[in-house]
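Here the complex is missing a single protein chain, while all its other protein chains stay put.
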């Protein structure tokens, strides 16, 4: 149940800094590297010579040199040279449309002819100096939909993250979910509560008292295939909460890009972007470290949940009001996958260039 | 070939001290915990909300609180509460009959309607202050019948435990096996031998000379499904051996409860109970440590034997006189399993309460 004709985050730029990266995405083993003008290429991780993984090689002057016998692969999936060989007849390897944008490398694992860079989500904060982003990557042994469920139902914070961002008050306020086309929004507003440790830290870093009652909000946005952005924040109580003026609140956006490795494991790109003190690199690092520690707490639960589901694949789950965000997201994904299957059964369109600009 | 309508040791009380325990027993993943009056419950390790393992949660006031979203599960397999939810319609999870007795938690993995606490073996020593018990738990990657074979043929001590309880004389005396209903007894009596290291230690701890000839005995008792109790001991030679007066001998009972995790691995609850110096906790600890070290020596052999059998599932084994105990035990288990299958094919009885008292 994985949409293929869509953009996923494949990696971050640091992962292909001067070297190739091998990564399985949606069941396809790819190698990513930078070509001669610095553009990113994504190819089948297969040397056409003897089937060695190209990702074990090196990048030299924008060519990917196989680490076994020196075949030089170009960004277009064509062998451009090999010592002592004429390479014109070498079979090409599959390329995947790939785009670098907003600080991420995006790949389209499905039908290249349908790839359109305009479909990459617009991250308004990504290139805005008023905002600072920090994040990381975890590999988690669960299907992408379990991770979306996790992020669209933050009541789990009370239990999984009891020591950091969790607090009983989350449970006490029912979330409200609405669907706008393929956009699912689940929001929860808590009033006049005490801030949990993570937010006390953020208040202090923002020059605000951390020991006074606050209003707290969580607005989760799902968009397909598996992106979840969560507007989170606290304001000193009584100033309007989510709508409070900037001097009374601290807020940020939790950024989650979930890329299936296969049906039961994911590359989880997590992070946070904020619009206060964006120039403060130490604060970025502190938030990143705290978030990394918190998000690591989900791993065991998600992986054991996945294992339980594999043991009992036909057991029904409950869909409570708190699950509405995940349930709606799942429906959208199911519709998309059904449409892709119908499309695959239909006549093929005229093939495009096979790589997005 | 695992009997299901029977009691197995699921765990020891310390394993559910203030927290739930997840354990697979006879192929069923269960969670065990203590309810509000301290009674033990065993449930399917599955939260009816989203399928997370309940064993990752916490026990609060006798309720098992799911570690993911806070669903509160009761001892009867029914959800008793969940923040912000009405839980009356939540589907129950399977419960397993469970009884705490004789210092162990016993579980009945099969048809709950047939569970009868009166079928739990009567361990006469368990609640008798004249006896002291110490033991431990190993997970071993072999089927339960290989472990029963091991315990019903102690000639292996000469080879596997050469440095502790093994001695050539064991080999030199043929064991005698008899069957009494579902009870298999294999016994061996060695006369006028020197005591091996473990028994020299026991003699010394019991105030007896350890450097004189002894008579030694091993009386192995198998009862279904996979319990083996071994009366073991030495007496100064010439005083009657097994029947010698107490002042000339030191003896104890090796206690083995073998609980299948699945077809090829077991939870091996091993221990020893003795009726000399029962108040001596240091002696209990010393024996326990020695026994733990000795019983660990079997692990590699049993696991490699199991692996060999999986490679060659149809190869015949020899059934020598020394194997008679294991062979007879296997026949009894086969009859029990055949009877269970016949029962399962027959009309179901009226279901009982589903939990033993």
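Lettered A and B in written order, each chain numbered from 1.
The criterion applied here is as follows: contacts are C-beta pairs under 8 Å (C-beta built on N, C-alpha and C of every residue); 3 or more make two chains touch, one makes a residue touch a chain.
Please read these numbers as outputs of a predicted model, since none were measured by experiment.
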(request) Decide which residue listed in B:58, B:102 or B:156 touches the omitted chain of the complex. (result) B:156
(request) Mind listing the chain A residues that contact the chain we can't see here? (result) 29, 45-46, 48-53, 56-57, 65-70, 82-85, 90-91
(message) Across the whole complex, list the residues on chain B that are touched by the chain not included here.
(response) 149, 153, 155-156, 158-160, 168, 171-174, 300-301, 304-305, 307-309, 311-312, 315-318, 320-323
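In this section, only the chains that are shown with their structure count from here on.
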(message) Nearest whole angstrom, what separates the Cα centre of chain A from the Cα centre of chain B?
(response) 48
